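For this depiction, one protein chain was excluded, whereas all remaining protein chains were kept in their positions.
Think of it as A, B and C in the order they're written, each chain with its own count starting at 1.
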Amino acid sequence: MKIVEAVWEKRNLGVVCKEITFEAHDSLEDLSGIKALVEHTEYLVVKVPTLRYDLNQAIAAMGLSFIEVSIHFELMLKNALLSGLQTRLNNSITYAEMEVRDLELLFDEIRDGMFASDRILLDPAFTSEQAANRYIHWIQDEIQRGAQVYKILHKNQSVGFFTFKEIKEGIYYPFLAGMYKAFAASGLGFTTLRKPIDEAIRRGGQMISTYTSSNNLPVVRAHIQQGFSISGMYYVFIKHN
Amino acid sequence: MKIVEAVWEKRNLGVVCKEITFEAHDSLEDLSGIKALVEHTEYLVVKVPTLRYDLNQAIAAMGLSFIEVSIHFELMLKNALLSGLQTRLNNSITYAEMEVRDLELLFDEIRDGMFASDRILLDPAFTSEQAANRYIHWIQDEIQRGAQVYKILHKNQSVGFFTFKEIKEGIYYPFLAGMYKAFAASGLGFTTLRKPIDEAIRRGGQMISTYTSSNNLPVVRAHIQQGFSISGMYYVFIKHN
Amino acid sequence: MENLSKYDQVFISNLQVTQGMLSTLTYQSVPAWDSVGHMGLIAQLEEAFDIMIDTDDIIDFSSYQKGKEIIAKYGITL
Partner (left out) sequence: MENLSKYDQVFISNLQVTQGMLSTLTYQSVPAWDSVGHMGLIAQLEEAFDIMIDTDDIIDFSSYQKGKEIIAKYGITL
């Protein structure tokens, strides 16, 4: 069991947030130690590995409610898949690192509700402003720490974006990506996964490691279609005090 | 919302069981109509589509607890994938329809705890005998209704099994499959998915449609590796009264 | 007429919809018509009519009805 005080969420969401992650070998007895946390933390997030119904049940009994599965995806770059049609389309789409005004456009799109399946946005205890601010702060923090943000371009028009961060030598984590509203129904969504793959290949990397929510079925499907495998799943429960 | 009285579970598990499935367009108000069911059904199973935190939360508040995600998989046979090594192995493995004594072996394996991620087996309110009986009855019922059960063979030895059922013209549903205990760590597990594909191709079919539990990560991974796509996901909650 | 039924069949088999749902079908109106489904749909239309659809047309292909106009541009009479 790992308990993290998510200090960044205090600024992002304005509440004290703690995140508890259980591992497969943790026992039910470990729960007694977190009773006070469960009762007093303003916003508590608990992640439980699959196949642990004993934990699910005990956590639900403590008043937490299930909100999503965090699905972890991995792709060895040499296993990346793309159909003939996608290859043709991908060749007509480019990407470039963002400048300041590109970031402003991105932040406007986020404020407009880009991440509809986000657990903060789904939660009536939070506002859409809080959800948007959290993403914007997250991106700004990661840029400070050396991550890149790219715009995806069709005929010089921004159609979407992706982020890019090296988490271990040759292993990249595109922590956020998405399509802009005007192109959400364009079929180009696959490029938000493919362009990070292209960039990782360009940099001589080996692997992409990322995760997504079960509430975002289109993005889960897109990962699978492009050759990602699921390396793990965690059930996510939340509680407000 | 669809309510099914699962009469077969009365015989299988010895309790009155009802299954409620919500669809994406159902409203939170529909919950008030099931209050009596939730309070009085001996064993209640509720399935909720993803992205409906309002329903998850309301259902948890009624005392149900989350147990698994039911992941629906589909494969157009022409999209089936198999690595070179798997193709070589698959060619050295055969399958044949079961005879009575093969079924007895299968049922012994099931009684020995073959389906470790089953939501009945995970549930302390049920015994492992109930869980095994349920599978055995299920297979017997499906045979009665015209389904086939095959043994998977390596050098004339049974290493596992799969079931096979046509649910629509050219669409097959292998409702159960698994490896026998002595071969659980053999790497041959992929054949429990591939042999049904081979049989569907042999019969001139178009598609395999099936589902599995998020609690069975190895089987989820195996589907994805062989080209299946996820067509939908339901969060499954249960309650005992 | 034969082309229309071919066009319909691509939607029915790719998106698991019924004939009755076609006339009002739009991108994202069924779970199967997402980014992955869109690629499958376009690829099968290209194969069925032996055409190659431009990127701009693939992006604009937002509904069953809109798709008819687009296919017509490639000389296919539905």
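Assume a contact is a pair of C-beta atoms (placed from the backbone, for glycine too) under 8 Å apart; a residue touches a chain by one contact, two chains touch by 3 or more.
Worth saying up front: this structure is predicted, and the values here are computed from it rather than measured.
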item	value
Visible chains that the absent chain touches, using the contact criterion stated earlier	A, B
Sole contact to the chain not displayed, among B:83, B:128 or B:241	B:83
Which residue of B:152, B:222 or B:236 touches the chain not shown here	B:222
Touching residues (missing chain, whole complex) on subunit B	83-86, 89, 92-93, 154, 183-190, 217-218, 221-222, 225
Touching residues (missing chain, whole complex) on subunit A	229, 231-232
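Rule of thumb we're sticking to: only the chains that are shown with their structure count from here on.
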item	value
Averaged-CA centre spacing for the pair subunit C and subunit A, given as whole angstrom	31
Euclidean distance of C-alpha centroids - subunit A vs subunit B, Å	29
For subunit A, residues contacting two or more additional chains	217, 221, 225
Junction residues of subunit C - those touching two or more other chains	31, 36
